[in-house]
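Would you mind keeping the following structure in view while I ask a few things?
Just one protein chain is left out here, and the rest sit where they should.
Naming follows writing order (A and B), and every chain is counted from residue 1.
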Amino acid sequence: MRKTLGLAALAATLACGGANAQQVNVKIGVLSDMSSLYSDIGGAGSVVAAKLAIADFTAKNPDVKVELISGDHQNKPDIGSQKANQWYDVDKVDMIIDTPNSGVALAVSQVTASKNKIFIVSGAAASDLTGPKCNANTIHWTYDTWMLANGTGKALVKTGGDTWFFLTADYAFGHALERDTAAAVEANGGKVVGKVRHPLNTNDFSSFLLQAQASKAKIIGLANAGGDTINAIKSGAEFGIVKGGQKFAGLLVFASDVIALGLPTAQGLTLTETWYWDMNDANRAWTKRWQAERGAAGKFPTMVQAGVYSGVTHYLKAVAALKSAADGKAVVAEMKKTPTDDPLFGKGTVRADGRKLHPAYLFEVKAPSESKYPGDIYKIRATIPAEEAFRPLKEGNCPLVSG
Amino acid sequence: MERVVDPLAQKPSARRTHSETIAFVVMVAALIAAPFFTYPLFLMQAMCFALFACAFNLLIGYVGLLSFGHALYFGWASYLSAYAAKVWGFTPELAILTGTATAAVCGLVAGSLAIRRQGIYFAMVTLALAQMMFFFALQAKFTGGEDGIQAVPRGYLFGVIDLRNEMAMYIVVLIVFLAGFLFIYRIIHSPFGEVLKAIRENETRAISLGYKTDRYKLVAFVLSATLAGAAGATKAIVLQLASLTDVNWPMSGEVVLMTLVGGLGSIFGPVVGSFVILVMQYKLAAVGEWVLVIQGVIFVACVLLFRRGVIGELANKLRIRL
Partner (left out) sequence: MFEILGIPLTALFGQLLIGLINGSFYALLSLGLAVIFGMLNIINFSHGAQYMLGAFAAYLLLQYSGLGYWPALIVAPVLVGITGMIVERLFLQWLYKLDHLYGLLLTFGLALIVEGVARNFFGSAGLPYTVPESLQGGRNLGFMFLPNYRAWVIVASLTICIGTWFVIERTRLGAYLRAATENPTLVRAFGINVSRMITLTYGFGVALAAFAGVMAAPVYNVSPQMGSELIIVVFAVVVIGGMGSILGAIITGFGLGVIEGLTKVFVPEASNTVIFVIMAIVLLVRPAGLFGRRG
C-alpha cells in the first residue's frame, strides 16, 4: 500500500493560508493487476491516472483532502476480495477503483455493497455488473462486454463483414462474449457460419485457425482476451489470414495489446474502445502528463486508465458536494444525479443501474506504413453515440431498476 | 544420501513430550489472544493454510512423499463446500463435511495412481493430475470458471449460530484447525505412524518385514488429502469464495514453500511456515511484482542453507523435538 501523503500535503499548501472551515477527508484505493496479464491495461498506469485526477481536483478544491493507496489483486478473486475487506475494515478506504478482471470486480462489488462503500469499475468487462449483479454501491465506468459485442459486431456487419466465425475461449467470459456478439451480428443481418472453442491460455492456434480459414467467413471473431488474443493474431499472421482476405475482430483488445503485437502483425484488426490517446488535443495533452508521471518509455494510456481519471474526478465532485465520503449509497446517488464532465470523456451521465454512458468508437489498426509516430496505431472507422453504445436500461435485469 | 527430512534421531523421551506439549499450549494461547490484536479474517485464513500445510507435511515429512499437486484436494474441497453452502443450502458444518469428503475421494483416486511411482516420478504424477483437475475446474459450469463461486453464505452453524459474526466464525475455524492438528499428531505418534516412518527410512526393509507398504502409503495419502480438503472447505466458508487459485499449481508450490520454510518433518513447522509466508505476502503486497521473486529466493535459500526450516533449526539448537 503506497500512501501518497505527499498529495495531501500538496493540497494543503495550495490552500491559501489559514484553516478552512470544513475539511473533507477521502481515501481512495486503486485495486488493479500490477504484475501480470492486465498490468499494462490498468496497473501502475491507473495509479498515475488517479494521482493526476486528485491533483487536478484538489488544486481547485483545497478543502478536500485525498489520500491514495494502491494494491495488486493479481487477477485472483480471493486476493481481490481480501484486499477489499481489509482496505474497508482496517485501512478505512472509502472508494475502490479500477480492477481489471471481471471475477475480481464481481467479488469486490459484493464486499463493497455489504460495507456501504463505493466501487468504480474501470478495468473489468462483465456487463452483469450493471445487470443481474448490480447494486447501489457500484458504478461501471469505462466499457463492458455488451458494448464491445455490439460495437464491434454491429459496426462490422454494417460495413460489410456479414459472415462470422468465432474463436472462443472455453470459459464463462468467452462464452458470454461470443453469445452477445453473435446476437448483435444476427440482429443486424449477419450470419454466424461456425465457431470453435479453445481452452484458455492456448499457445498454439494453428489448428483452430485452419478451421476458421476453411469456413471462409469474412470476419473471425476473437471471443477471448489477453495472451489468447495475441497468440491467435500472431498465428493468424503466419497463416496468412489477413492476406487471404479474412479479417480479425478483436472483441476484447486494448491499445497495449496492439503495441505488444506490433503493427505488422496486428494491422487490419478491428476493435471497439471508448477512448484513444490521439483522438483530440485534450487527450494528447493529458497523455503527455501521464507519460511524464508514469516514467516508463514507450507506453501510452489505455481507455481503462483514462476511465480511472474520469471516475475519480466525478467521485470527488460528488463527495465535495455532499461534504462527506462516508455513506456509499448517498455518494453514488449523487454521482448518478450529476452529469459528468471531464477533459477526457467529455460530457456524459451515470445511469440508474450504475452504467456510465459515453460514446464508443470502432477502430482499425493501422498498417505500419500508415503509422507516423510511436503510438499512432488506430484509425477511426465509426463513432457509436452514447445512447446506442450500451445495453438499454430495460434489458439489463438490474434489480435496482426493475425492483 | 541425506533423506528429505533430517529429524533429530533421538529416542522418544519425556523431554520430547514436554517440549511439544509446551509448544502446543503456547500455540493455542497465541491463537486465542490473537484476534484481539490482529485482523481476524487474516488469522482465519492463516489457520486454514496452516492446516493445509500440516496435511501436506504428513506426506513429505513422515512418509517421504513429495506431493506437488496438493492444491487439487484443497481446491476441490473448497469448490464443493462453496457449492453446497450456496446452491444446495447446506449449513456450514455440512458444507465443510461435503468438501472434506470430496477431497478424500479425490485423494483415493489420485493416490492409487500416483503410488505406482516413487520419488520424483511420484511428484510429477501428482502435479500432472492436479493440472488435469485444474483444467476440468476451468471448464466445468458449476465452478464458475474464472469468476469462481462467489457470495458463499456464511450460514448458520447447526442452524443456530450466525457465522457472519466474526468471533463465532473464528472459533469454528480454530476448532477445525486444532482438531486437524491433533489428529495429525495422533497419526504420527501411533503404530501406524511408526510404520510410515519406517517406510520413509527404508522402504525395502519395511517390505521385507512384511508390511504392505503400498497400502500404508495410500492410507497416508488419503488422510493427507482429506485434511487438506478440510482446510479448503473451511476456507471457502470463511472467505465466502472458491476460485481457480485454489486448484492451480502455484498453490501447490506455495504449500511446499510454507512447509519448507517452517521445517519439514516437524509438527509445528508447517504452522509457523504458513504464518510466515502469509505475513510476508501481506507486507509485500505493496511491491507485489517482487513477491514471486522473493518466494523463489526463499525456496533456493531454504534448500541450500536452511533445510531444516525455522522450527527445525530452533529444535536443533534447543535439542528438543518440535
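Here is the rule we go by: contacts are C-beta pairs under 8 Å (C-beta built on N, C-alpha and C of every residue); 3 or more make two chains touch, one makes a residue touch a chain.
If you're wondering where the values come from, they're calculated on a predicted model, not measured in any experiment.
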Among A:E178, A:D257 or A:E273, residue touching the chain not depicted: A:D257
Of A:G240, A:P339 or A:P385, the one touching the omitted chain in the full complex: A:G240
Missing-partner contacts on chain B, residue numbers: 1-4, 66, 68, 113, 116-121, 123-125, 127-129, 131-132, 135-136, 139, 249, 253, 256, 260, 289-300, 302-304, 307
Residues of chain A (touch criterion as defined above) contacting the omitted chain: 35-40, 170, 196-199, 201-204, 206-208, 210-211, 213-214, 226-227, 230-231, 234-235, 238-240, 244, 256-257, 260-262, 264-265
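The rule is short, and it goes like this: only the chains that are shown with their structure count from here on.
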Chain centre separation in whole Å, for chain B relative to chain A (CA means): 38
Touch list for chain B against partner chain A, complex: 39, 41-42, 45, 135, 138-139, 144-148, 150-151, 239-241, 243-246, 285-286, 288-289, 291-292
Chain A residues touching chain B - in the complex, by the definition given at the top: 1-2, 34-35, 71-72, 74, 76-79, 81-83, 85-86, 89-90, 101-103, 106-107, 110, 170-173, 199-200
